[in-house]
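Missing here is one protein chain; the remaining ones are kept as they sit in the complex.
Then we have chain A:
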């Protein structure tokens, strides 16, 4: 648990820490909250408990009413996200909390023992109210055991366990019966039944009035929890990104003399950030556009331009569809064309992919000096086989236009099977 010296300057929230507690964690929690030594708090609490039932009751009240948890964690979680550090550090698994049911049983036994001791010592104990009180306590314990953190989470997430519900109902019934017995001591049975029915009717009416509030509260809580889960997922992503940026910066600082390497690192990092910040991330194997970006990333990272420096590929994608054997061949051909453009052409290199209704078109363009297309020797496997052949075998077309002043543009077109149609802009 957080020591007071390490705690933030303002007061920490009141929580019962799950580690370092002696009985219920009340002393430790109070110590953190009030910023005083644990030993002093414990001494005061022990004195109070020994001095009379009031101290004991106070302790039990705190035990039940203070939620368990780590005060420092809670303070951190409630701080505004913009002020928090993004990295969350390593999560250490904590021991599970003491179950409240055991505590309730212990309290009941303790109460019985106190009563027995008192009656033995000659105090006149009216036993007729002992049983109802015991029944009420048992019911309260049973119902409050539902307040256990884990159970509450399960209730809110909708997975209401039948066991939990039974315990709750049984607890409420026990409390009702106990209260009736306590209040209706000495009354005739008929009157008890009548008043019991009246009480249930009143409770029913109140329940009907409160039900909408309760339902709305539940829904709101659930919504907030989901929002918080999403928020924390986002924070995780942000932390991951910042981590990768840090590593890139470290690499850049180490190799700052090598301009090409720096440019390449910067470009790779820029691409990654862009992908995370500005585009949705489709599930792998569902998007040709995403596959194309992966191809571009590989070419940008792995290939140097004619002069040695890394070349950025200006990519524009219109439409999208699910990958197929044809699009895989198209992307392989695109990759070869890009490699050629980066290695032999001149930047900027432009890449345009359009998924139309009948066809998928790819244009790869560079601003190099161009070359004579007809003069490609038949044994130059690069262009002829890996680019043109691949596409033509899939029933597509491939054309290369090249001129000294306009650079080179490779146009690849394959038929688009309707079966893989995934809708434009999907």
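Definition applied: contacts are C-beta pairs under 8 Å (C-beta built on N, C-alpha and C of every residue); 3 or more make two chains touch, one makes a residue touch a chain; residues count from 1.
Convention: contacts and distances are computed from a predicted model.
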{"item": "Name per UniProt, for the chain absent here [options: \"Two component transcriptional regulator, LuxR family\", \"Peptide/nickel transport system permease protein\", \"Anti-sigma factor antagonist\" or \"ABC transporter ATP-binding protein\"]", "value": "\"Two component transcriptional regulator, LuxR family\""}
{"item": "Touching the absent chain when the full complex is considered, from A:35, A:314 or A:385", "value": "A:314"}
{"item": "Contact residue for the chain not shown (choose from A:16, A:264, A:293 or A:365)", "value": "A:365"}
{"item": "Contact partner of the left-out chain, one of A:47, A:116, A:229 or A:277", "value": "A:277"}
{"item": "On chain A, residues whose C-beta touches the chain left out of the figure", "value": "274, 277-279, 312, 314, 316-319, 348, 350, 352, 354, 356-357, 363, 365, 406, 409, 424-426"}
